[in-house]
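A protein chain is absent from this complex, but the other protein chains hold their places.
Moving on to chain A:
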């Protein structure tokens, strides 16, 4: 089986070059090679989005990508963030602060089993990043959240608390909403 050299930056750390079987999915690469098991396999066919991770575009903006339907080669040379990279860590590797989105999900009790949560965390983080670059009018929040998270499936608690949490973060973070004219 053909192997390809793989190197990228994952959660701020350089990884590789590693020789990886070319058909390895990004999800398997994260779990089997890097021991990053936070990214979850739900459907495996690109529908549920529990496996969503973030990839940095050239302009530094964040793009949510499903890791189950993309093989590792797509991420070669790229900068990637998984759910493990969202919180702040100290030099000992202990978490010192969760990200605002993570905190809001906890506060709102947005999830139950948590299987879908890594995907929601990453997609919501990308949304916040996007709004920082392109603020939207306050009366479109619901539609904007729905567009960013509407395809994510949660089988436990439903979506209301996820949406509420994201709305809280958007409303309490300066600069994400356009002033009404």
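What we mean here is this: contacts are C-beta pairs under 8 Å (C-beta built on N, C-alpha and C of every residue); 3 or more make two chains touch, one makes a residue touch a chain; residues count from 1.
Everything that follows uses one rule, which is that contacts and distances are computed from a predicted model.
Per UniProt, the protein behind the absent chain is "C-type cytochrome"; the candidates were "DNA repair protein RecO", "Carbon-monoxide dehydrogenase medium subunit", "C-type cytochrome" or "Phenylacetate-CoA oxygenase subunit PaaJ".
The hidden chain makes contact, of the residues A:41, A:69 or A:87, with A:69.
Across A:7, A:47 or A:95, the residue that sits in touch with the chain not pictured is A:47. Interface residues of chain A with the unshown chain, by the touch rule above, are 4, 22-23, 25, 45-47, 57, 63, 66, 68-74, 76.
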